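Attaching a single structure in structure tokens format; questions to follow.
Here the complex is missing one protein chain, while the rest keep their positions.
Naming follows writing order (A and B), and every chain is counted from residue 1.
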Amino acid sequence: MIRTLTTGRTGPLILLAIAAILLFAVAPIALSPFRLSLLARFLCVAMVAVGIGLAWGRGGLLTLGQGLYFGLGAYVMAMHLKLADAGPGGVPDFMTLYGTGEVPWWWEPMRSPVVTLVLIVLVPATLAAALGWAIFTRRVRGAYFAILSQALAAAFAILLIGQQQTTGGTNGLNGFRAFFGYDLTDPVNQRMLFFIAAGVLLVMVVIARQLMVSRFGELLVAVRDAEDRVRFLGYDPAAVKTIVYVLAAVMAAVGGALFVPIVGIISPTDIGVVPSIGFLIGVAIGGRATLLGPVLGSIAVSWAETSVAEQFPSAWTYFQGALFLGVIAFLPGGLASIVRRRRAAPVTEPEPDPRPEGRTL
Amino acid sequence: MDLLLPQLFAGLSLGSVLLLAALGLALTFGQMGVINMAHGEFMMAGAYTAFVTQALVGNAGVSLLVALPAGFLVGGVLGLILEATLIRRMYHRPLDTLLVTWGVALLLQQVARDVFGAPNVDVSVPTWLTGAVSIGGLALPKTRLFILAIAIVCVLALAVVLRSTSLGRRIRAVVQNRDLAEASGISSRATDRTTFFIGSGLAGIAGVAVTLLGSTGPNLGMSYIVDAFLVVVVGGIGHIKGTVIAAAALGLMQAFFEFSTTASIAKVLVFVVIIAFLQVRPQGLLVTRTRSLA
Partner (left out) sequence: MSDATGEEIDLASAEALLGTDTDRFRHDYLEIRGLRVAFGGFVAVRDVDLTVTQGDLHFLIGPNGAGKTTLIDAVTGLVSATGSARFGGTELLGRGTHRIAREGVGRTFQTASVFEELTVLQNLDIAAGARRGPMALLRRRRDTPEAVEQALEMTGLASHRHTAAGVLAHGQKQWLEIGMLLVQDAHLLLLDEPVAGMTHAEREETGELLRRIGSQRVVVVVEHDMEFLRSFADSVTVMHQGQVLAEGTVAEVQQDPAVVEVYLGDPAAEGKQ
């Protein structure tokens, strides 16, 4: 049933329609403004998960540092919002508080809304392309890549903390009043932000699906499973990996950019080593190599975090630790593999596959 | 010259801390290929061992000397439990091991938070380690010198174990060819367990050592783990010598960059250098040349 819905021709359209109805019609009625804005936040995190699903689930790139790109998108957006709040030629409040009271040159481009939107995509894409190409052409892979990507996020968080006068340091950037001219305290505008996040997430899922069913998607799985073999067929695996790494980076950055007006704050604690690995757990639970698994898993984990942390603050860390341990060790295909196993049970499978990832849900 | 020497010492001192944190990883990650993200939490366990020992013993000097072997045992036993329950099921899934041990790291942190409280605790420095030694007008803190000494002792001990004991020969045999080693009667299970015990125990010693430099908290491990892995990657898999050189090099770089910029910029610069270095030598400083595909 689910397989036909995601791999057939009309199936995806039906699923998309259901998701759109749920997000655009049901959610605004069923949820209070507070819950709706909470869900909007979850959707932003889910955007990161879509990218990780492609890079890790399909491409085998264990990117432990998506916080870097999430943070780049978020800070570019936050810088624009701070500058816009300060007015033309104005100085953001925290700079007069902690710094020299002068706007540094690299903040200036973010005064323009158009340039900001371009930079939200361009900055992470350029960085990911440069880093990815450098790393992948030298065949740094597997654990080495994972460790490097993690160090990237760590270095970025340290850099931000150290530059209190120009980045807000550990406090981050917060206290935004308006989003491209719209008052952020107005519930109507908050709902509009939710709709934007929902729409963007749906577009990302469509892009991810097209990639998965395309020839590029097949090539990506081939690179994941036997990189050298692909090379002997005349492809450059570094190019394939760089493309998917850049795509994942851009998705994370867009999620970060929308996170800022919805949540109202971005700080180094949202992008360091811990949150960067945290992005992965939802992807793993939902099924890393599937289309919808990462999105649904990520939203479920965000929701669980909020509900558990509301009632038992310290229990969440235990819960998260147990999730990592349990899911990765004992259910590497995620919940999607259970759905598939139950459905596939009557059909005679040739032999049990030790690695359930790699097929479409 | 007057400016150079303090930086040189600061760098070597930082390098010795990095080396202690990375030495156990050089064994578990470098020799066995297991990516243990809970290694930092084993350090944290070592640090809390020092704290508990001091509460029990009282005398700071005696407790430090007791805590060093005790920390080794605590770290080693934690490692043994982890190896026996989880890691041994996952030798063929290295990347997944990374995430599973990350889950273990989160659990251990929260246990520490619940047992010892979220605020940091302090371990007193023994009187014979307070103050500084003055060499050529340069004041070298005794604690830093002591840590440098511990690092050197650990490296030498490990080198002796790997080179000259039958255990070391077994470890090297299993690392080089697991199947052949088993066929020649070496129990790779026992060797895996022993290797992991020693590697994790070294993390415990590192934890005890860093209590001399600052306070101990549940997040102690987190602040070392990324750097420790980078040291092993730069040094080259399976080479203790490479790890030593890499730790010294990264420590010195950090100290010299810090001198001309700030600590955070220095950190980023060191990272840029590492990326550039891996362009030249993707497999680290020392490479074992093979004809295998991997």
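We take it that a contact is a pair of C-beta atoms (placed from the backbone, for glycine too) under 8 Å apart; a residue touches a chain by one contact, two chains touch by 3 or more.
For clarity, every value in this text was computed on a predicted model and none was experimentally measured.
Q: One chain isn't shown here. Among A:221, A:299 or A:323, which residue touches it?
A: A:221
Q: Using the touch definition up top, pick the residue from A:184, A:211 or A:308 that touches the left-out chain.
A: Counting the whole complex, the residue in contact with the absent chain is A:211.
Q: In the full complex, which bits of chain A touch the chain not displayed? Write them out.
A: 210-211, 213-216, 218-219, 221-222, 225-226, 228-237, 350-351, 353, 355, 358-359
What we mean here is this: only the chains that are shown with their structure count from here on.
Q: Okay, in this complex, where on chain A does chain B touch?
A: 62, 64, 131, 134-135, 138-140, 142-144, 146-148, 150-152, 154-155, 158-159, 161-163, 228, 273-274, 277, 280, 284, 314, 317-318, 320-326, 328-329, 332
Q: Which residues of chain B touch chain A once you look at their complex with the stated criterion?
A: 29, 33, 35, 86, 89-90, 93-96, 98-100, 102-107, 109-110, 113-114, 222, 226, 229-230, 233, 262-265, 267-268, 271, 274-275, 278-279, 282, 293
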